[in-house]
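I'd like to ask you about the structure that follows.
With one protein chain withheld, the remaining protein chains of the complex are depicted in position.
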Amino acid sequence: MFFFIARRLLQAVGVMLAVGLIAFALFQFVGDPVNNMTGQDTSLAEREALKEELGLNDSVFVQFGRFIGNAARGNFGHSYRQRRPVDELIWERFSATIELSAVSALLALLIGIPMGVYTALKRHSWLSRAFMTLSLIGVSLPTFLIGIFLILIFGVTLNWLPTFGRGEVVDVGGWTTGLLTLSGIKSLILPAVTLAVFQMTFIVRLVRAEMLEVLRADYIKFAHARGLAARAVNFGHALKNTLVPVITVIGLQIGSIVAFAIITESVFQWPGMGLLFIHAIHEVDIPVMAAYLMLIGLLFVIINLVVDILYYAIDPRLRLS
Amino acid sequence: MESMASNMQNTVEQNAGASPSTPLLDIRGLTVEFPGRRGNLVAARDVSLALAKGEILGVVGESGAGKSTIANAVIGLLDPPGRMASGEVYLAGRRIDALRLPAMRAIRGRRIGMIFQDPLTSLDPLQTIEAQLLETITAHLGMTESAAQRRAVELLDAVGIPEPSARIKQYPHQFSGGMRQRAVIALSLCAQPEVLLADEPTTALDVSIQSQILDLMRQLVRERALGMLIITHDIGVISEIADRVAVMYCGAVVETGATAQVLARPAHAYTKSLIAAIPRPDRKTARFRLVQQHATVESTARRLDVKTHWLGQRRSFDGDGDGDGDGDSGVDSSNASNAALVELENLCMRFTTVPSVFKSRRRYLDAVDDVSFSIRRGEVFGLVGESGSGKSTIGRLICGIHAPHAGRIRFAGVPLDARGSRRALNRLRRQMQMVFQDPFSSLNGRMRVRDIVAEPIRFHRMAEGAQLRAIVLDLLDYVGLGGAAAPRFPHEFSGGQRQRISIARALATRPRFLVCDEPTSALDVSIQAQILNLLKDLQQELGLTMLFISHDLPVIRQMCDRVGVMKSGRLREVNDTETLFTAPRHEYTRHLLDLMPKLDILSGDGGDGDNPN
Amino acid sequence: MARFLDSDLWWDFKHSPLVMTSAAITALMFLVALFAPQVAPYDPFDMASIDLLDALRPPAWAEGGSVAYLFGTDDQGRDVFSTILYGSRISLLVGFLSVIMAMLIGVLVGLIAGYKGGWLDAVLMRIADIQLSFPAILVALLIDGVVRGILPRGAHEELAVLVLIVAIGLSFWVQFARTVRGSTLVERTKEYVLAAQVTGLPDTLIVFRHILPNVMGPVLVIATIQLALAIIIEATLSFLGVGVPPTSPSLGTLIRIGNDYLFSGEWWITVFPGLALIVLVLAVNFLGDWLRDALNPKLR
Partner (left out) sequence: QANTFRFAFQGDAQSLDPHGLNETFTLSLLGNVYEGLTAYDGDLGLIPALATAWEITSPTTWRFNLRRGVTFHNGNSFNADDVIFSWRRMIADGSDQKSRAGLISAINRIDDYTVEAVTDAPQPTLAREMVYMYVMDKEWSEANDSTQPASPRTAGRENAYSTLNANGTGPFTVTERQPEVKTVLRRYDNYWGDIDSNVTEVIFTPIAQAATRVAALLSAQIDLAYPVPVQDWNRLDNTAGVRALTGPEARTIFLGMDQGRDELLYSNIKGKNPFKDMRVRKAFAHAINLDAIKRTIMRGASTPSGLLWAPQISGYRAATNTPYEYDPEESKRLLAAAGYADGFEVTMDCPNNRYVNDEKICQAVAGMLARVGVTVDLLAQPKSKYFAKVLAQGGYDTSFYLLGWTPGSIDVYNVFQNLLSCQNSEQKRGQFNLGNYCNSEVDRLADGIGSETDADARQSLIDAATRIVQREVGYLPLHQQPLSWGVRDGIAVTQRPDNVLDLRYVVVE
């Protein structure tokens, strides 16, 4: 167990270093930061001084080391655009994105997994055919279209739900949350559904495919041959075995929810990191891009670690050695 | 999976009170179909079988004969789209094939236990053995938790698992193959069924474990007065365990009778040919006898005059110049026949089983450990030993698929290692070929047969154009396939035919050394006999030197001049075949010979048959 | 060919009207996109042929519509029907080329990693892992962002399509690499590969002649599904304003433009491109879905 976790952690550090390298490379590729920091009347001498002060004359390795060191402390420099520390900018937006993603992920899982199981077990019933067709339509609909149509229907036509922003938020120990106010929750519904649709349909299909594989396994046949009740076979044996491969993919999928939030956030003007990032892209605001990249990397690493530990808990074959 | 329960409504409760004379399990006129787009495939046709209390009924037949289908139909677990087209199944006089699902579930496990073929995949990997036992016991016997627990431990003990109370908490992956098979048996017995259906319960197991499992099952049947249906294609297993035997061919039962009678005096033609094809462990025969009607392929083989044909031409491999130089033909006679062609000296091969950055955490496996022997020119050298003992690895080392970890290999006196030039190595490489075990994976399914055979010739630039085409057709003829096979794809051929393609490919470089790595273990005995005959003929005609790898002692006895015995990577004994079989020196060899099924009851005319040709 | 016509795949295909419809739709959209200049009544990229005075005509069947403009015109007077044809052309172009690029990279990496194994495999697969943690949309956005920074101002717009292809292609290769590696690991130990090794064939020949054809089945399935995804991602990027410029709009750009007219009643500007996108992606997805099931012998 210790070795297992230690190895994973080591890998995680490796991944973060690699992501750091990419983020660092962004700065190197995309022009001279001094140009982005100074006005046009800054003199050459001042530029040189600034360069020296920023350490841009050091070797690339020293700079990379410093970048990683700063990043580890959450220091990503200043946004070229907003002239504020990037970590502060990101932190302001962090809770919005995380709440949106978490709720979507939950929606996707709570609806997606049962639907996947159902469609696998009742492969030929009309309901599962309907589910499968719906899920196919779900993966074929671009997220932004879903968002627009939800706004049109539930916001404008029916006037049931807010169509933009996060509603009232309250601050709970430094974490702003919209989950504790009615307007916050109402504001969350449309974006969360929009974001969840794709992931949900994806999970339905994934669970179904894996479950079908498992249902064909010899031990399922053997379980039937032992005369076990259908429920015991389907849920006690088949579902659990299905979840093993599904967990990894779902883990990755949850990571991508955060990235896909970019689209949802810009359709719903949701004040999260995605909106920040898309603005940064438009304006080539490298420090923000780099920080966001590292953050997604970190998120992935954490999710993976959790998935691995879950794996470890579910699958006894890993516990050996 | 429960297709059969639904398509039969008439749940007739006839023969309610079973009289002592009614068989325990009675299958009457069972026909099973698999509807497919090319029409119905009839997997079992009008099969009738009866099984009495305390009786072991063996079902034999070649692969695809419909053996498993019968067992699956009895228990109502036909794979979709399979369905029972007609027939009835009675359990202790009560009809069960038309039962509804809940009633069927009550029978499964409780009254009919089933053992599937593969012990490695029959257990849920995520649950402990205990959990799986408990759920079955409580589902059927309605015991309390603790009583069920006690019973589970007893069962494990009964099937011979050491320290059952500790082992029961473990997961399947912590069990060895044999233990898993025992656990599967325990699971199928845990609700005290009256009938046990065992579908090839020992095929995936080692010979020694196989004999233990068979002993166990025999003992259980006797003790508990079960009726047991055992399905296998291994006549050896049948002869050891079955009271009666049913022979299946193409979905139909062609012969039933007491084991001794069927094996000794087969009545049906198929049974005859089957039995004739079984390699005799007790004496060596020149060729396998093949009953004519089942050996049609054999007769189509066109004999080539190897003295004049390309295949036999310029087969001089000695000398320093290029191998294709002098026109010396036929079997090379330049050297004394007992000179070694292949010599292994202190060969070692180590695989890393657990890779790690840290040396201390790496785990190794010495698959071949300090092995030395030599193979004489023109001889067939056999290599036996249990699974995983390193036989294949030796073959692969010689052919250059793996590089040895230590030691050296000499071929025709030339050391085979990377120090030689690529060209020289290539020339030597061309002189050896390999025939593999699995005819299904040893051919590239995306290539036409003619390209498969032509590739080595083309690659070594030994012929091209029209000549190449002619050679390929000749080779296919020579192995008994005929030129019509050339433009087809491997999947259109049966296992035996594919193995012939493999052989043709191996011959394509005109090798003088052939490694046969269990070339027939995936084949039915009758087809095995054809292939072994073919190999024997080729060997003699072309003067091939052969390394013949097998774990099947009877086959080794029929094929080899000398034999090496392997165990855990080490060579335990090397000897002349007859000496080895009659007077084994090493203890392990003796152990192996002991486990070999005796098959004393085999019909007498399985012996030195006359050669059809 | 005869082998194909005789195959289960073809039989399956012929017996599923839904799949045949999808195939027909896909083929139709492909052909129409390919021959857009011949099929489309107008050339929406040709500024000189557009007349602002024709702007905002409703579809032909609606009041005020004209048969000259089947699906009406947009705010610039472009024929919506033609822009959809040309737009699908760009969407499909981006989709196709990016998937082909991803396929080339992925298959190659997968083959090398699977066949060579060892540290090379470890390194390549770690890279794949890292790549996998960045969803396609993010990678595409990032590459786009970086390219904006690197390229001289203005050049980006011209290269937008190329940038999109590279961005999407680079984010898609992992799926291929992983699958191919997995299959290669299996194939590598199969005896036909050993047989080729015994013959002395060089590794490259073994990999490309023997292994590659045997691992292509799943690759095709992934390619189909990725194609649908690539089309969506292109549309999304264009919707977010980092895709192709509005002067040569893709379906996504068209939807973004039309989006401005959702409340004003000119629904056709966004609805028709939206429908075209959905139908195209749905058809491709249907095909991919079916292909996956059909090529998986276990699901029969």
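Assorted remarks:
Every chain is named by a letter (A, B and C) in the order it is written, and numbering of its residues begins at 1.
Here is the rule we go by: a contact is a pair of C-beta atoms (placed from the backbone, for glycine too) under 8 Å apart; a residue touches a chain by one contact, two chains touch by 3 or more.
Everything quoted here is computed from the prediction, not taken from an experiment.
Here the chain not displayed is in touch, across the complete complex, with A, C.
Annotation: of A:G14, A:G155 or A:P316, A:G155 touches the absent chain (contact as defined above). For chain C, the residues in touch with the chain missing from this view are 46-48, 50-53, 55-56, 75-77, 153-154, 157-158, 241, 245-247, 259-266.
Listed for chain A, the residues touching the missing chain in the whole complex are 36-42, 54, 78-85, 88-89, 92-93, 148, 151-152, 155-156, 159, 162-165, 266-269, 271, 275-276, 279, 282-284.
Everything below uses one rule, namely that only the chains that are shown with their structure count from here on.
Separation between the centroids of chain B and chain C, computed from CA atoms only, is 47 Å.
The geometric centre of chain A is 23 Å away from that of chain C, both derived from CA atoms. Residue positions of chain B in touch with at least two other chains are not found. Those residues of chain B that touch chain C in the shared complex are 37, 396, 399-401, 425-426, 429-430, 432-434, 436-438, 441-447, 455-456, 459-460, 489, 502, 505-506, 509.
Of all the residues in chain A, the ones that touch chain C in their complex are 11, 14-15, 18-19, 26, 29-31, 136-137, 139-145, 148, 152, 156, 212-213, 216, 252, 255-256, 259-260, 262-263, 266, 277-278, 280-282, 284, 286, 289, 293, 296-297, 300-301, 304.
On the side of chain C, the complex with chain A involves touching residues 126-127, 129-130, 132-135, 137-138, 141-142, 144-146, 148-150, 228, 232, 235-236, 239-242, 252, 255, 259, 262-263, 274, 277-278, 281-282, 285-286, 289, 298-299.
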